[in-house]
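The complex appears here minus one protein chain, its other protein chains still in place.
The block that comes next holds chain A.
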């Protein structure tokens, strides 16, 4: 039996793999690589003279046929079009054959509408409730950001392979640009989400009787899960985006990952050298420093996740830093829902936060920040925000790629002053690439990536703890990062070495055990007569009919032998059932050669010679020209057409063996 794994995404933290396991096809996560949007110009909320006046790009020979599609800004070239996303591979495997999709966290489901709505997918998606709700918010925000600034132009010329080759990096090196797609619609989102079935931690879900899948808490985000995929004799653990740090979600369940045959490990921290605690300190210090100098702080972020922890840190910090009078704004079409959702998912939170609910208090302190008017949230910068807006202030808004969303406006507004600071906390995008279309930029840029997912030291401890037989991971984790090739500590170090995969690759997962579980019917079990052949080991023969349905195997009592007389119906019935021959008894035990020879002599055989062979003995009856081969698992009597003699000898052999 082989279990292939198809890798559809090259992004280790936004995975999309398909696992064929026990005749079930399971998609593991459905991540959407949004780094492709960095190649596009930002979508401003209001007309930006700076962006619209950027010069068109022309080839070295002066050919300017691409100048409508490509614009140049401070030495970088951008596509002037609606941003597009790099989808998971759709050609490697027929996605309509996927039976189920397991989602591990809300960041890893952003490609779901592309898969469920355009590939013929007819299966079920499993995810926890917070994952679905917050995933919906992220999708809603994304769709909103892009749809509210409709752009007429759509660039496609540059995607021509011959033309792409002529473009400067990074456009030249962008992969599979022909498959890049525009953002989905809200309708597609709703349809995709309707295919999701909600699950709870440790809930066992049977897939076609063959496989059981179970989500476990992964400690990374609200409702984030690792998955156990197991049959009776094989266990695959899928670890994707886990955290051992004490932040807001329920702690990671490590114990259930033990005894795995294969552990698929994805979603480790993207910044293994940055310690989240140090980064939070850095974030607070730089924020305070800017605000005290009268500057504004812009924090490009997702509407859920780390922002909850940042707000909690700020809640503790602002009074001590004398920032009580500084307004904090959270601008997102889903800001209100995100802040409210976080407070109602008590059962998915860490113990400390759960206990608060019983006091009763809101689990997150941002409720108090909102109550005291220190934190205000708005769906967009239009409307109430413009009348409340007061500087200096701190603004949390999306999108972290700086290509769409309200953040584009603030970058344009504040970029010219060195008093202001943009602090990057989301690790998904290179901050230098994100800033490229805003150059030249006077505002300060601070990079404090906060990624609470497992680092390599934690992985090493985890693997020691759960001891999987095999580890499978993206190839990026099997060698140090290219920029730090001397850091041997920044890779997975395990024995046997981890098996790696890359985008568009198929990997055969190694399973050693080849057993199936078979149930036995009670009446059949009652009829068994076990016989002890060794101390503690009993055997019984069973004659039954193996009944297989829905990947479940059951031994049923054999039908009674057909009655010799009977009506037509019966006869026909007896024709249907297999022939049950009268079975010979099974033999067990070993033949002690010396005693056997003595017995032969007693029965009148003489001139007996015994030879030792590699597997046992050969007893030669020279007079009778007969040979008896006695081996561990077989005995052969070779005589020359003397059936009588053979039967006599056989019966003598049988005397030494047990029958049942």
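Convention: a residue touches a chain if its C-beta (ideal position, glycine included) is under 8 Å from a C-beta of that chain, and two chains touch if they have at least 3 such contacts; residues count from 1.
The rule is simple: contacts and distances are computed from a predicted model.
Q: Per UniProt, what's the omitted chain called: "Myotubularin 1", "Immediate early response 5-like", "BRCA1-associated ATM activator 1 isoform X2" or "Large ribosomal subunit protein mL46"?
A: "BRCA1-associated ATM activator 1 isoform X2"
Q: Out of A:170, A:209, A:281 or A:327, which is the one that touches the chain we can't see?
A: If we include the chain that is not displayed, A:281 is the one touching it.
Q: Who touches the missing chain here, A:91, A:206 or A:319?
A: A:319
Q: Which candidate, A:54, A:198 or A:289, sits in contact with the chain we can't see?
A: A:289
Q: Of the residues in chain A, which ones touch the absent chain?
A: Its contact residues with the unshown chain are 273-275, 278-282, 284-286, 288-289, 292-293, 313, 316-317, 319-322, 448, 486-489.
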